[in-house]
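Only one protein chain is missing; all other protein chains are in place.
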Amino acid sequence: MTASREGTSEVMATTLPPPVQHEEEKRERPYDGGGGFRNLVPANGDRRVVADPKGEPTRTGIWVALAAIAMTFAALSSALFVREGSSSSDWHHIVLPRILFFNTAALVASSIALEMARHRVAAFMRGQAPKRSAAMLWLNGTMLLGLVFVAGQYMAWLQLRAQGLYLPTNPNSSFFYLFTGVHVIHVLGGLGGLTRVMVLFSGRFGWRLRRSTLDATSYYWHFMGALWIYLLFLLWLKL
Amino acid sequence: MSSKIFAVLVIVIALASAVPIIHHSFLGATVAPPQDISTHGYEIDKQMDETMLEAGLSFLAAQLVLGFFVWQFGGRKDGVLKNFPGGAKYLVLAAVLLVGAEVIALGAMGTKAWAKVYFDKPSADAMPVQVQAGQFAFYFHYPGPDGKFGTIHPEKIDEGSGNYFGLADDDPAAKDDIQSGEFVIPVNREIHLMMHGKDVGHSFYVRELRIQQDFVPGIDLSMHFTATKIGRYEIVCTQLCGLGHYNMKAYLNVMSQEDFDKWLKSQAG
Amino acid sequence: MPEQAVHVHQAPTGFIRKYVFSLDHKIIGLQYYALAFVAVFTGMVLSWLMRIHLVWPNAPIPGLGLLSKTGAPGGIVTPEYYLQLMTMHGTLMVFFVLTNAPFAAFGNYFLPIQIGAEDMAFPRFNMMSFWTTFIAFCVLVSAFFVGDGPPLSGWTAYAPLSAVGGDPGPGQAVGQTLWGLSIFIFCIASLLGSLNFIATTLDLRTKGMTLSRMPIVSWAWFITSCIALLAFAVLLPACLLLILDRVAGTSFFVPSGLNISDHMQPHQGGSPLLWQHLFWFFGHPEVYIAILPAIGIVSHILICNMRKDMLSHKVLVYCMMAIGFLSYMVWGHHMFLSGMNPFSALVFSFPTLVITIPATIMTLIWLGSLYGSNLRINSASLFCLGFISMFVSGGVSGFFLAQPSIDIYLHATYFVVGHFHMVMGVAAIMGVFAGTYFWFPKMTGRMMNETLGKWHFFLTFIGTYAIFMPFHYLGLAGNVRRYSAFTDDYLVPLVPVHKFITFAALFTGAAQLIFIFNLFYSRFKGAPAPANPWECTSLEWSTPSSPPPFDNFGGKHPVVYHDPYQYGVKSSTGDYLMQTSPEQAGQTP
Partner (left out) sequence: MNRQQVFVSVLAITVLVCCGSLLLNKTVSAAGEGKITGTVKLDGEAPHMKPIDMSKDPYCVKANPTPQKFQNVVAGSGGGLENVVLYISDGLSNPTESTAVQVFDQKNCMYSPHVLAMDIGQTFKVQTSDQTAHNIHPNPNPMTGNIPWNQSQPPGAPPVEKSWKATEFIEVKCNIHPWMHGWFAVVKGPYAVTDENGNFTIQNVPPGSYTVSAWQEVYGTQTAKVTVAAGGSAKADFTFKAK
C-alpha cells in the first residue's frame, strides 16, 4: 500500500500520504447511495425538474443486465454453431417468414419513437413544454409499435406451424422458435418497463418518473432492437 | 498456545501426507499407479513423477513455512512489525519466474506425452477392434477373417441373446464377426480401438494401459495402443452412466499371439 | 442545483416485512446464510449416507427406508439411490452452499456496509433474488419426494443421460426435470444478485470511498459478481435447452440412434458435447465464484489479526482479477478426454497452468505477510490459516489435473474428488467459518465462544485433512469416482482406506455440532460485543450499533479518509486507524 513499507526489512516506517480532506457531510449529499431508497423529491415540490446525477444505479444496472442478456444470446448462438456442426444430415433450411422483415421495421420504428418521446419528456421535465401530452403520444406510439412487433412474431410462428414446422421438428425450427421466443420474452419485459415509465410519467398518485428510469428503459429497448437485428441476420444466415 | 498447536499440526499433516506417496502403501493398500503395460505409458509416468516432485516440494515448502511463521509470530503481542525482506515485489517476481518456468516446462513435456497418445496415427497393420459401451457393459467386436465389421443396428441390439451389436442376419460382412464380452488381444501388437456409444456417455479406462477415453454417443472416436505384458486387466467405466455405473466393466485379456489365434478359433466355432 | 434529497426511509415494523419479505440487505444476508446453513447440513448428511453405504453396503440405515421405499428398501441404499444422494449432495453444496454462503450471504450483509451505503442498489431485486433462490431450493429438494426420486446424473448432469427422460434410470424422469428447473430458477436468482452487487459497488460508495480504498473482501465480492453475471447467463440458456430436450422433444443434446434400455430414442442429431461446453463454461468460473469471496474474507480477516497490511493487498486484488479473467478460458480442461479435438486440450491446458501463477502469488503474499506480524490467534484467524493450508493442498493437486497427459490417468478418479473438495469445498467453507466467527459480533451484538471455536477449528482441520488427503491416494491407485460399491478386484484392497475416510467424515461431521451449539448459544447467551471487538479499520466496524441500524450508519453518511488497512500505526485509538477517522496516522515508535 505504501511504498515505504516495502523494501525495508526492519522497523516499520509509516509515512502515510496525508488523507484527502473532506468536510463531514450529512445526508443532503445529492449523490449518496441512499441504499435504493432514492425518493428524490425536489425541495420546491416541482417534480418536473427532477434529474438524477451521474452514477445512478438504475443506469449502471441496466448496462450490467444487458451484458448478461448479451451473454445469454452469445451462448445460444454458440449452441447454434455447435449444433450445426454436430450433425449436418438433419440441418434442413427453413424459409424465414416474410413478416419478420415487417416486424423488424416496426421494432426499429418503435426505437425511433422512443427517442422522440425521450426528447419530449426531457422538454417537459426542464419546464420547456407545458404539457405531458406530446411526450405521452410518442410513448404510446412506441408501445403500439412494440405490440405490433410481438403480434408479428406470433404471426411468424403461425406461418411456420402452417408449414408443419414445430419446435421439435428439426434443429432449424427448434432454434427459430427458441431465439424468437426468448427474444420476445425479453421484449415483453421491455414493454412492461415502458408501461411503468408511462404510469410514472403520468404523475398520478404522486408518482414521478426519474430520468434514469426512462434512460434505462430506453437503453433496454434499443438493445432489444439491435439484438433482434443480430438475431435476424443469424437466422437468415444459418437457418 | 493455539498458534503452537496449529504450527505443529500443519507440519505433521504435511509430512504425514507425503508418507504414503513415498511409501506407496497406505493401510495395507497400494496407492501407487500399477505397473504400466503400454508402449506410451512411460511418458505419462515420467510426467506424473516430475509433477509429483515439483508439486510435492511446493506443497511441503508452503506448509512448513506456514507452520514455521505461525509458530514464530502467532500470538505475539506488541512485537516490532517487520516486513518480509524484499516485500511483495520479489515474491511476485519469484512466483512469476519459478511457476512460469515450471508451467512452460511441464506444459512442453506434457505435450509430448499427449501427442504420443492422440496425435500419432495408428499404424496400417494395427488390429482393428470395435468396442461398444452401453448401460452397463462393454462389448467387443472383431471383424473376423474378412476384416470387415458388420454394420451396427441399434434397434436390433439384444443382450439377452448375445447380439450385443445388433448385427443383421442378412449382412454378409457380419457373418464371420465375433462378439465378445471380453477384450482379448495379442501382446505387442498395436490395437486400433474404434469406440461406439450405444446409449449415454461412458468412458474406457484401463489403469495399466494408461488410457482413458470417453464414449460420446453420436460420435465414433478411436484410440490406439500396444500392450506389452501378458495378463488379465480390468476395463472400467469412468463416466457416470446410471445406476450400474459401479459395475460396468470388462476384462482385458492380453495373450500371446498363439493363444489369441486359438481364442479366435474357439469364438468363431 | 435546486434539488434536495428528502428521504422517506423508515424501518418496517411488521414481522413479515421485517424478517420474511424484508428489503433490508442485512436480513437478506442472514436469510441467505440460513438457507446455506440448512443446505450444508442436508448435504453433509447425504455425504454421510454415501460414505456409510460405501463401506457397509448391506447395512440398513434406520429411517432411510421411510424417505424412499424404492430407493432404499428396508433402509439399504440401492446403487441408484447412492447416485441420487450424490447428485443432491453435489447440487446442494455447489449451488446452495458454495455460491450462497461466502458470496450472497456475507456479501449481502457486508458489501453495502463496507462501502458506506445504506442498502443495496435494488432492494426489491435483492429480496426477489433470495426468494427465487429459496424457490429453487424447494424445487430441488422436492425431487426427493416425487416419482423415483432425485436424478442420478450427478451435479454436472451430462447429456444424454440427463436429456432423454426416464429410460436411463430411476429419477431421470420427473426428478431430472425438477433439477433442471431448479437450476434454471437459481440462475435467475444469481443474475439478479450479481446485478445488484455490481451496481451497488459502482454507484453507492460513500464519499471518499474510491475503488482503491475498498476493502479486499468487497473487491472479492465485486469480482465474483462480475464472474457470476457472465457464468450464470450461460447456464441459464443451457438449462433451458436441457428442459426443452426433455419436455418438448427437441434434440439439442441428444444424438440419433440411441438405444436406451431397449427403447430407441426419437431424438435426432444433437451434440452431447454441447452440454458439456455450456455447462463447464459456467462450471469452471463457478469454482472461482465459490473460492474468491473466501479468499477475500480470509485476507480481510488476516490483515486485521496480523495488525499489519498484507505485503500488498492490491496485488491480491489484481490476482483475483487475473483468476476471474482466466477462468473463462479454461473450461475445456474438464473435457480433455471427452472426445473434443485433442489439440484443444493443449489450448485449454496452458491457461489452466497459468492460473497457478496468480494462485502462487497469493499464497506467497499471505505467507510473506505472516512474517514479522503480531498475529492474533482466535477462531477466525485460525480458520484463515486453515484456509491457506487447504488452499495450498488443494491447489497443488490442480497441477496434475491441468495437464492433459496426466489427466489420462487421473481423470474421474478420487484424485479429482479430493482436489475440488479441498480447494473449492473445504477451503471455501473455512472462509465461511472464519467470516462467521469474525462478523458474528457485528451481526448479533454478541461474541462467539472462543474456546468452543478453537476446538471446532482443530477438529475440523484434522478431520477434513483425514477425509480429503486419502482421496488423492485413492485416485493415484486409480479408484474411479461415483461408484456406489467396489466390486472390482483392484478396488477391494482399497476398502480399508475408504473405511478410514468414512470414520473421518463422521468424526468431522460430529465436530460441526460444536459449531451449531456455539452459534445458537452465543446468539442468545454470548458475551455482549463491543463496537469494534477486533480493532478493525473497515467501515462495518464503525456502525453505531451491533447489529447495525436499519440504514446502517444511523442517519449519517460515513466519509472515508484512508486506504482500508491502516494497521501498525500510531493513533489515538491504538495501533490502527479507522477508515472513517479524519485523524492522520503517526509514526510507530
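For clarity, chains are labelled A, B and C in written order, and residue numbers in each chain start from 1.
Throughout what follows, contacts are C-beta pairs under 8 Å (C-beta built on N, C-alpha and C of every residue); 3 or more make two chains touch, one makes a residue touch a chain.
Note that the coordinates shown come from a computational prediction; the quantities given were computed from them, not determined experimentally.
Note that the absent chain touches B, C when the full complex is taken as a whole. The residue touching the chain not shown here, chosen from B:Pro85, B:Gly181 or B:Gly231, is B:Gly181. Of the listed residues C:Asp24, C:Asp119 or C:Asp148, the one in contact with the hidden chain in the full complex is C:Asp148.
Although one chain is not shown, part of subunit B still touches it, namely residues 134-137, 159-162, 180-182, 242-244, 247-251. Listed by residue number, the positions of subunit C touching the unshown chain are 57-58, 60, 70-71, 73-74, 76-81, 148, 166, 169-170, 261-263, 485, 487, 489.
The rule is short, and it goes like this: only the chains that are shown with their structure count from here on.
With chains reduced to the mean position of their C-alpha atoms, the one farthest from subunit B is A.
The pair with more inter-chain C-beta contacts, choosing from A-C and B-C, is B-C. Per-chain Cα centroids separate subunit B from subunit C by 29 Å. Residues of subunit A in contact with two or more other chains: 5-6, 11-12, 86-87.
The set of subunit B residues touching two or more other chains comprises 80-84, 87-88, 218. Interface residues of subunit C facing subunit B in the complex, by the touch rule stated above, are 78-80, 83, 152-154, 156, 158-161, 164, 168-170, 255-262, 264, 269-273, 307-308, 310-312, 315, 337-339, 342, 345-346, 349-350, 353-354, 356-357, 360-361, 363-365, 367-377, 382, 385-386, 388-389, 392-393, 396-397, 399-400, 403-406, 408-409, 411-413, 454, 458, 461-462, 465, 469-470, 473-474, 476-478, 480-490, 493-494, 496-497, 500, 568, 588. Within the complex formed with subunit C, the residues of subunit A that make contact are 1, 5-6, 11-16, 18-22, 24-30, 32-44, 49-51, 55-57, 60-61, 64-65, 67-69, 71-72, 75-76, 78-79, 82-83, 85-87, 89-91, 167-168, 170-171, 174, 178, 182.
Against subunit A, in their complex, subunit C makes its touches with residues 1-9, 23, 25, 112, 115-124, 191, 194-196, 198-200, 202-208, 229-230, 232-234, 236-238, 240-241, 244, 248-252, 255-256, 268-271, 273-274, 277-278, 281, 308-309, 311-314, 551-552, 555-557, 559, 561-563, 565-566, 568-570, 582, 584-588.
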